[in-house]
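Below you will find the structure I want to go over with you.
Note that one protein chain is taken out, while the other chains of the complex remain in position.
Up next, chain A:
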Amino acid sequence: MPVKWLLYWQPNAGITVNTQILTEISQCVESSINGVKDGRWKSTLIFYRPITRDQSSQNDYPKDLLGVSLPEQPDKYYFVLRSHRIVFEADSNIQSIMEKAQSYKARIALTFEGFQYQLGDFQLKVGKVALTAHAENLRGIAMEVEYLPLSSLDKSRQVLEDFVDILQEIVSSRSLPGHFTHIEPNFSEYSLTDHYSSQHTSLQYATVMTQLLTTLRN
């Protein structure tokens, strides 16, 4: 599977992210670097919390269980527990199993959605992050940059770095109040190899989610 980087928009201090910024970023991709729009995309993240019969038992169970569904793997579902450094993959009906088991409950759902662009060997996805229940309220901006010819993280790092640098320059020429940030999780801590997979993508979503929540709280 081709390597991808997931970036998120880090607004300048005191600035809140808004749809105008997203529109300008989309324009950059479409007109400045001639990205060809070829469809929509949507990923969904759900935070789960343990259901306990006794309030004092809440701390006995992990509170950071995150479920991820990705458009490129519609039949799969991923769970990430950053506190325990684990990414778990299952068929998408694992969600029904979790519901039936009634041991963890969906607490909050977020949607990443927007447009997909082709640009030579690259595929870009640009979109907004919003609470699924309040889809009109933008809470963040995310961008996936995928380099189609390579599936090795190490081998693709330089080309992705260069491409993201160019993107940053183009975006900064519009004097937008912020910049894109990329945090590469320590994949090996999660027993994920150099060969890219959807488990890597899920972990990147979990990492970005944590950053976005921190930004929102501040």
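Operating definition for what follows: contacts are C-beta pairs under 8 Å (C-beta built on N, C-alpha and C of every residue); 3 or more make two chains touch, one makes a residue touch a chain; residues count from 1.
As a convention for this text, contacts and distances are computed from a predicted model.
Student: Match the chain absent from this complex view to the correct UniProt protein name in "Vacuolar ATPase assembly protein VMA22", "Ribosomal RNA-processing protein 40", "Mediator of RNA polymerase II transcription subunit 18" or "Exosome non-catalytic core subunit rrp46".
Tutor: Answer from the record: the omitted chain is "Mediator of RNA polymerase II transcription subunit 18".
Student: Where the complex has a chain not shown, which of A:N34, A:T52 or A:N186 is the residue touching it?
Tutor: Only one listed residue reaches the unshown chain, and that is A:T52.
Student: For the chain not shown, which residue from A:F47, A:F79 or A:F180 touches it across the whole complex?
Tutor: Of the listed residues, the one touching the omitted chain is A:F79.
Student: Among A:E24, A:D91, A:D121 or A:D162, single out the residue that touches the unshown chain.
Tutor: The missing chain is touched by A:D91.
Student: Which one, A:L65, A:L110, A:A142 or A:L167, makes contact with the chain that was left out?
Tutor: A:L65
Student: For chain A, which residues reach the chain that was dropped from this view?
Tutor: Touch set of chain A with respect to the missing chain: 50-54, 57, 60-62, 65, 79, 81, 84, 86, 88-91, 93-94, 96-97, 100-104, 191, 199.
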